[in-house]
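A single protein chain has been omitted from the complex, and every remaining protein chain is retained in its original position.
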Amino acid sequence: MATETLASPRPVPRRRMAGQGRLGTLRNWGILLVLWEIVGRLRLVADGALPAPSAILQRLWIDWSDYPPHIWATIEGASIGFLIGNALAIAAGILFVLFPLTGRLARGINIALFALPPIALSPILVITFSGMTPRIILAAIGCYFITMSATVTGLSQTDRRAIDIVRAYGGNRWKVLRLAQLRSALPSILSGLRIAAPNAVLGAILAEFGGGGRFGLGVYLIGSLGRGEPDRLWGIGLAATLIAGLAYGLFSLIAARLTGASRAVTMPAAAPSEARAKGFLRETMIVLASIALPFLFWWVLLYAMGTPAMIAKTPPALFEYLFLSPQSATNLGKLAAALAQTLPMTIIGMAVGLAFAFALAIGSVLYPVIVRAFMPVALVTQTMPLVALTPLLVLMLGRGHSVILWITVSVTFFPAFVTMAQGLSLVSRAALDVPRAYGAGPLKQLRLVTIPASLPYVFASTRLAVPRALLGVMIAEWLATGKGLGNLLNQSRGYLDYGMIWAVAVVSVLLSVVFYQLVVLIENRVLSKRGMSPAQ
Amino acid sequence: MTDRAGIRISRVSRVFEGRGATVQALDDVSLECPAGSFTALIGPSGCGKSTMLRLALGLDHPNDGEIRIGGLEPLAAARQGLTGVAFQDAALMPWRTVEDNIMLPLDVLDKKRGAFRAKVDELVDMVGLSGFEKALPGELSGGMRQRAAIARALVTTPDVLFLDEPFGALDQILRRQMNIELQRIWMESNATTLLVTHGIDEAIFLADRVVVMQSRPGRIGQVIDIPFARPRQSAIFSDPQFHALEAEIAGALDGH
């Protein structure tokens, strides 16, 4: 019996591979940096609008005395927002899993929080609150949905058998949560926190950028933008990336320590979930309530804060603006024209963004060294404020569809990638052993086991991608093309046309909800056919 | 202690409604396991034996009929710490060490770990996992994980023990050893035991009686008493009566 000790020979080669991988990653980072330096020095991209890393560092050195107060202000706003947003998100995720009805009722509010374009929200926050509060709120909102989804996914993807064993000893829901679900959800929650970290930084910077304070990287950015000095802008982006990257790295490290121990040892053969007989009336009521709740929430919030009626449009006021007032026809016409420009690009952008995320996630299994080398680039795209990148993008890609696609993909792919990669990494060893035993190569293993087994995560990431894609298109329209909903939103701000600001915000949220529900519908069909349960 | 917990399953039915298809997993099944008895459930896959176990554990609820463990609802019995369970695959929590996994029922039942220290050490030793107390399940072989699961099932000294093919993953030699070990443990604890198994020889060796189930719909076909005196030695595996019983059960499984 004693000879049958550590049966799996895997840990040893894994460690060796990891060592090689680290070296390879470093080497690839080096190659990337050298390439960038050459491109920057020779002014190969956009007539020198992409500065060389050495030029950025040099500039950072010169500007260094400017940075500390800005960096501290950003860290303060982002980290308080990160703490509050994630605490709420985890608590909400737990609530939604313990009492699934609350999750279904809150779905509308959740998606609304995720889909609300920060560019529409920021001016309203700036008017309503003062000081650090708008920054904290935007940072917290940037975290909420992602961490909440990750919590729900993690809790509900817990191995059935682990739950059974606790229940078999009479464990109540709380015990199941504490002893089985929370710990097994930890990797998922951590990967949520990992994506949330850059979002918090970016949220804080966005609020700083517009909010009229004195310090914060966003404030530094708005002051620097007018100077036409890309190396300064990249320096600010680098500082933002560094803050986010540290948080990202921290949570990656914790996740890496825990994921190995959380990976299921064998494949759970969960009994296919039963189709419960549900009352049609009850179902309809729940759906209606989940749609009505965000509106109610919005109304109550405005009332409670006492925001003046000219700025804060309540649902009836918005209805009047769009359908009853003499200008309604014009307003609706503008909205419809903008929508017609934005919608097609959103769908295309989402598809491309997801395809890219999927390719990257699969690549991280097949060619981990290459993908890891790409991660800093990916992180930069998440934390580099787009407004700082716009001149470069416009010079490289013009102001047509390609710039919209680029920006949309860059805001879409990252959360989708992290979610998918996590799904791929959680596939059980035993399940992989079968094809491996038949001599299947990595590609075949992916096709036969890894991808089908991680389908719930593919869908979860698609759900994440929906509102992000819309947001990406709107940002591109606002900054580069001057068309569509993004531009309409920005113009309305200039004209104090609060009715239109709210209309655009509501339309973008509604669009996201519709897309989201569509994905959920497809997801339920596909997954139940395969005897899997959705990751929420 | 004759008034200790027994298992009573009365006229239980369970229907699963899948997409389109309706499966009658159990159809009007009754079974009585007196306190201290050892009953083996054997049958083709899909005959509802695992469903029966889940019902008895309170993990699932019957559409009809009732189940009592020591006179209590299954969940109430579980909450009182009357039951112990080992599943078909070990169902260990991958992040807990062997020791922590064995102590999981204590955490669920809010029992002080300290009071069970000696018991845990004894169990670890008994299932041959000494030296692996701090290992994670992922670092163990399938057999070792299964033995950890058995130890976990016994940690609360349960009155009623449910075993769902606990040795399914073990090789024949180990399995026989574990069978003898289990018999010893059972005789000491005198727990009412319900063993779901595929192994005819295992059922005969361990049980007072073997309940043969049939499928579609899941029901009890035949109940065969096993007359061997205890403690049974491995010699009985070559006893002619043992072979006769094997043949009888095999016949019952084929529907004769």
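By written order: A and B. Residues from 1 in each chain.
Keep in mind that, in the parts below, a contact is a pair of C-beta atoms (placed from the backbone, for glycine too) under 8 Å apart; a residue touches a chain by one contact, two chains touch by 3 or more.
Here, contacts and distances are computed from a predicted model.
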Name under which UniProt lists the unshown chain, selected from "Thiamine pyrimidine synthase", "Beta-galactosidase", "glycine dehydrogenase (aminomethyl-transferring)" or "ABC-2 type transport system permease protein": "Thiamine pyrimidine synthase"
Chains shown that the absent chain touches, full complex: A
Residue, one of A:L225, A:A361 or A:L405, that touches the chain absent here: A:L225
Selected from A:G279, A:G439 or A:G494 as touching the chain missing from the view: A:G494
Contacts of subunit A with the absent chain, listed as residue ranges: 46-47, 49, 66, 69-70, 122-123, 126-128, 130, 207, 209-215, 219-228, 230, 232-233, 306-311, 317, 320-321, 325, 387-388, 390-392, 394-395, 399, 478-482, 487, 490-491, 493-496
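The definition used in the following text is that only the chains that are shown with their structure count from here on.
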Subunit A residues touching subunit B - in the complex, by the definition given at the top: 1-2, 4-8, 159, 161-162, 164-171, 175, 179-180, 183-184, 258, 260-266, 272, 274-275, 277, 429, 528
Footprint of subunit A on subunit B - complex, ascending: 16-19, 57-59, 75-81, 83, 85, 87, 89-95, 104-105, 107-109, 128, 131-132, 136-145, 156, 162, 174
